[in-house]
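Would you mind keeping the following structure in view while I ask a few things?
Removed: one protein chain of the complex. Kept in place: all other protein chains.
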Amino acid sequence: MSVLSVAGLKKSFGDIVALDGVDLAVDKGEFFALLGPSASGKTTTLRTICGIERPDQGQVMYEGQDVTHAEVRGRDIAMVFQTFALYPHLSIFDNLAYPLRQNGVSRDEVNRRVGETAEMLRLTHTLDRKPGTASGGEQQRIAIGRALVRRPGLLLLDEPLTNLDAKLRNDTRAEFKRLHRELGMTIVFATPDELEALSMGQRIGLLTDGKIVQTGTPDELYTKPKNAYVASMVGSPRVNLINATRRGADAAPSVETPFMSAEKGPWADALKAFPMGSDLYFGFRPNDIQPIGDGQTPGGPSFTARVHLTEPLGDIVILDLEAGGAELKMVLPEEQAVRYSVGDDVPVFVRVENTHVFARDTGTAIR
Amino acid sequence: MSVLMSLFSRKERRLREAGWGWTLFAGIISLIYFFPVLWIIMTAFKTRADALATPPVFFFTPTLDNFVAVFYRVAQTGSGEAIGTGMGGFFFNSIFVASAGVFLALIIGTLASYGFSRYPLKGNDTYLFVVLTTRMLPPIIVIIPIFLMFRMAGLSGSYIGVILLYAAFNLPFSIWMMKSFFDELSPDVEDSARMDGSSEFGVFFKMCIPQLKAGLAATAVFAVILTWNEFLFALLLTSTDTRTVPVAMARTIGGEIGVEWGLLAAIITLFLIPVFGVTYLLQNHLLRGVTFGTIKK
Amino acid sequence: MKSKFSIASALAATVVAGALTVASAPAVSKDIVLNMAGPDWGPTRFLQEYFNKTYKAKSGNNVKLVFDFIPWPSFYDRVAASLTSGEKKYQMIISDSQWIGTFIEGGHFMKLNKYIDADPELQAIMKDIHPAMTENYSTYPHKSKNYYGFPQFPDTKVTWFRNDLFCHDGERADFKAKFNQVLPCSYDEWKNTDWDVWANVGKFFRRDKGAKLGDGVAEHDFYGVAYQAGKVGDFSSMQILAFIWQHGGDIWDEANAPNAQAEGVVNSAAAVKGFQHYLDILKYAPPVHKTGQMGIFAIQELFMQGKVGAIIDWAGVAPPALDPKVSKFADKTGFAMTPGLRKSDGSIDRTDNIGGQPFVLTTWNSEEVTKEALEVVKWWMSKDVQIEFSKNGGEPGLMSVMNMPEYNDFLPWNRAHAELLQYQKDVWHTPEMFEMLTQQQEEFDKAITGQKTAKEAMDAIAKFQQELLTEVGKIK
Amino acid sequence: MRDFWQWMFSPSRRGPMLIAPALIMLFVMNIFPLMWSFGLSFFHYKASSIRPPTFAGLYYYEKVLTDPVVWERMQTTALIVAMSVLLQLVIGFALAMMFEKKFPLRREILMLVLTPMMLSFVAVGVFFKLFYEPTFGLLSQAYSYFSGEPLTLLATQWGAVWGIVIADAWMWSPFVMLLVLAGLVSVPDYLYEAAEVDRASKWKRFTTVTFPYVRGLLLLALLFRTIETFKIFDVVYLITNGGPGTSTETIAVYVYRVAFQFFKTSQSSALSYILLFIVIVLTNLYLYFVKKRGEEG
Partner (left out) sequence: MSTIQVTNLTKRFGDMLAVSGVDLDVAAGEVLCLLGPSGCGKTTTLRMIAGLETTSDGEVRIAGKRVNEIAPSERDIAMVFQFYALYPSLTVAENLGFPLHHDKLPQAEIDNLVSEVARKLELTDVLHRLPGYLAEGEKQRVAVARAIIRDPNCFLFDEPLSRLDVELRQTMRGQIKEILDGLSKATVIVTHDQLEALTMADRIAVMRDGKIEQVASPHDIFTKPKNLFVAGFIGTPQMNLQEAVLTGFEGDKGTFQVADQTVAMAVDPAVQNLDSGSKVTLGIRPRAYDIIEEAAEDTFSAEVDLIEPMGAETLIHMMESGTDVRVVIDRTVRLEQGERVHMRCRPEQAHVFNTEGDRVFS
């Protein structure tokens, strides 16, 4: 049963349309990711859910009640802002205690719960200080602590990791997951980073231009993107999308690019419906393209590509390839990649079972 | 020794950081600039003969007579008794009227600027323009009507009248300045407090105000500087009991004797102390204040 | 306008109504407060202090005189604002003599004839007041029999001079040798001093720094004479008018309105000559005169600091000259009659402009308040109080006091002052006087600072007055 | 009651409710008196007279605008404003450049320069007049020390104008300095460093890095000070009283005379409104630049 459902939310700020009909349903206890590029409406969606913004149209249902026009303070919802929005003039203890005191919790209870929360978030040693003196990671934990301390029914996190440095971000992802598992709380978080969405979200809603494009588990979004846009938003490095045309027999359609031709992909059946010569995108992940080893039989369509840049990332390397005028990326483990250097011609193949085909005009996946 | 060394050593290649050498340079220039004030302060400790000596004297035996004369004079009836000049009361009036006026302007102005910043109305610019225009008025235009209004309301000569007038006088400035500070505050904090269960009053008083202490201080400094020496309204709207120092000061520039140099200088010196102190304490906020928020980090 | 007025009244109504009910409730004990506006200086402080010490109302009422001491430089602004806005705050006001017309016509100052007529005591006082004062401080229109004010501090200009120089045998001999005139020292010698002598004094005592002066040498550049030449207020006019009158010139005669003329009278050849005479002597004064800032305090200061030998200044600002704390020559200062123009018969014309301040009652006072105020007037104008006042640096208004033999000993300038009173006239008292005075001061200043000739200045003054007075209907 | 408060402070009403007290106060204390005197400008009315006002239409506006005296005073004012504001900008800029650097005791030395702003007009006027006084004045004594002649600065029109301009500029340059300083400190270090690395000359560094950051604030200073200096009264009144002759009589002094000495209330109102119009034009310019500056940043 959805604890939160949002239907047809629309909101404009002057001429700018922020939300253009957002629909969402979040289950109780779910860790839900709202993924979208900047200005896609993530923050506005969260702000509308917690009541800071009033939608122009649409409805917000929370625990079975229509709260679209309810006051902010009445809702049992907490939000962690991207900027953390800590109370700069209050000590960290008082920051954490604030929501409790506002709701008339007794002094002992405040002390106990703040202590507990601080303990959980490893903030105990900082409690006397002002938030301004805390490190980025601590500030973020304070913000979360302040949201958690009153055990809200729903926790909203607005880009919770954006203001952390790269290293901390990696560690914090796992922390969030553990926290969610321990508390079993319903959490909706917004992020522009697909890695965060994939790794933390149990389900992901992909938002763009004020609309939800696809909702699903990380696996679904990765393996079955609804369209080319979703495919390119999810997965890093970005999916290779090559201009292609439908060719082959009616019953055995193939996808042809200037330098290769593929058939028998998971899209084969669906492609039958498309007329010969239809414009398509042929999509495959950089991990699904492999060099053909000596004497190895390619496990899919093959071609020769020229390396024009290598980007070593430690144990993996991204190779920028060029074939038939198209640029594509290939990811290899470091030990394999050292064999190739810029300018080399490499015979490669694509794992056809993991490829996607999209109609070029609408971008819709053909599956 | 190290001080001397750094004076002559090649300067650190940090921009805008200069050593004692620059202190010396800036000190000399500033002292030249400050000289007229210094002269006034020196005059406060001079006898009349020293004050008007030709050539001017820079070294003299200081006297405190002028400071005594600020507060006491000899009775006119020739009985020789010392009579209070009431100057202590005028100092109190100045402090009371200026602080109350500024305080009131800050309260009303801060509320209004919060409104302007957080709940923009249609035609916001027009309201703000009107607000600013009232600050730019040549005061002479409104003196007579205000005088009349005050008489009708029974406010002339009372503290309330002057305080209200000073509040109104400082209001446009407070609104403009505080608005720029509010604009710099993140509304997230306020929304956060709302979500944490704060009422609107709580948001304003417990969240915004504590964060704006610095801004309030800067606005207060400017308002105090502008109010402290106000003369015209103070002259016309106060009576003997509520008169402020700038008005009372005028009695030293033409009675039986032209200018009572030492006495005037002593009053100026004493009167400078509070506003100087306030400015010094809040100096760091001043820079922020004058920019009217036009400089964003 | 009317409607706006009443809206404001309505707005304020509640507040005022509350205040009025309290204020106008019939008082059980008769507390009567007389608010009096006055400049903040000795003569007024004496009035307040002496009143507090000695005054007991005969009526048995508890009468309090509460002074609003306003600094001199702002005195006019404050009083004018109070009167014209209808503040009705003051029951009594110390008014400069020239203001009378403006505020009588504005309906602010109370005509006192019916009270005087009803009160023999007041009649006696009026009779005892020096006629120059009744004429200049009390009557309006000029030379009429309508009485409005009483002298609070009557003032005339007197000559202040340095005993040690003017009575120095060597200097006297030198002067005699040079000009074949007596360097005035004694009262009588000064009484016989005309502008020629005065000018020669200016010439004679112009000494450069280091030159011999009296028993010593001049420590600074030294000047012989100085008198008012300042644009502020009425400063230059007060001295220039004396010259004009003495030369037979005149100001526009308000008493003859609407038959008097400004043009041709104000800029008559005699008037121009008088002004030129003034300018000719002015060049012997210290250099500050070139800036048009040689006001009453500038010359006082120059005198007290020993930069000038003799000045013509108000008796009212003379007390400091006797105070060793502020004057370097407190023990060497003498006072005398002012110089004048020697007429063909050998007598000296000392016609001059009176100074000082009358005080008046205001029109909005209740009968009861007026009665008590008049009691205060009687107290003030009583001989005892006037004597006490004169002993403490004031000037009496009563002839009976001035005629007392010991009067001349109260203050060193008293003899000159009393004797000079007969020569005093005043500028116009009409409401237009401020405009006329301001413009006249500006024009005088232009001549003093060399921007115009005396003739050009006088012509401009006459033209302006003619136009202004024609516009208001005072000249046909 | 609770419902009432809820109605009053419902979200859509919060903005107006917050702004209302300020607007009411400004209306009562500024705008209402203003309208009052605006009304007077269309009537024949003398404050000193008991005669009831009669309608005059635009008579006084025509009278004021065709009065050569008014134009003369305007020119004098423009001259003083131009000279004083220019001087303030130059001195203020120079001082700001000096205080841009961080050096030991900067806070304390800065206070020396800020003090003139805190003095009353009486103090500045009276003491500067003393400094210019030919016999006792410091300035003329210093001058005569070198030339042997006393300096009678206030004897000529230009001298008197300079006398006023120096005093006014001395008093208010610190204000300009604060504004410029705020601009200067907002220039990020890295821009200076980049320009240095890019081998820009000192002049080029100033024009491309320093000046653009200060330009906006300099304009603000220019406009703000122009508007304020336009109202210059006290300093003129005290130092020259408009003399010699009428050569330094500013429009504010003139308005004062017309309103307070001649009691030509209607005429002074009309004149005031023409002044207000000029001020409003200047204010609009000021706002335009504030806005533009905001967009740039």
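Chains: A, B, C and D, in written order; residue numbering restarts at 1 for each.
Here is the rule we use: contacts are C-beta pairs under 8 Å (C-beta built on N, C-alpha and C of every residue); 3 or more make two chains touch, one makes a residue touch a chain.
Only a predicted model underlies this, so the values are computations on that prediction, with no experimental measurement involved.
Student: Looking at A:Lys28, A:Lys177 or A:Arg247, which makes contact with the chain not pictured?
Tutor: A:Lys177
Student: Considering the whole complex, not just the chains shown, which residues of chain A touch the missing one?
Tutor: 38, 165-167, 170-171, 173-174, 177-178, 181, 192-195, 198-200, 218-219, 222, 234-237, 285-288, 309, 311-316, 320, 331, 333-334, 338
Student: Name every residue on chain D in touch with the hidden partner chain.
Tutor: 188, 190-191, 193-201, 204, 208-209, 211-213, 215, 296-297
Quick note on the criterion: only the chains that are shown with their structure count from here on.
Student: Express in whole angstrom the distance between the two chain centres, defined as the mean CA positions of chain A and chain C.
Tutor: 92
Student: At least two partner chains per residue is the criterion; list those residues in chain A.
Tutor: none
Student: Any chance you could list the residues of chain B touching two or more other chains?
Tutor: 52, 54, 143-144, 148-149, 249-250, 253, 259
Student: Using the contact rule from the top, write out all pairs of chains that touch.
Tutor: Touch list across chains, by label: A-B, B-C, B-D, C-D.
Student: Looking at the complex, which residues from chain C come into contact with chain B?
Tutor: So the residues of chain C touching chain B come out as 8-9, 11-12, 15-16, 19, 39-42, 45-46, 49-50, 53, 66-69, 71-74, 77-78, 81, 84-89, 219-220, 295-298, 300-301, 305, 316-317, 319-320, 325-326, 328, 388, 391-393.
Student: Quick check: in the complex, which residue numbers of chain D touch chain C?
Tutor: 32, 35-36, 39-40, 43, 45, 47-50, 53, 129, 133-136, 150, 152-156, 160, 240-247, 257, 260-263
Student: Going by the contact rule set out above, which residues of chain A touch chain B in the complex?
Tutor: Answer in residue numbers: 47, 50-52, 72-73, 75, 77-79, 81-83, 85-90, 98-99, 102-103, 146, 150.
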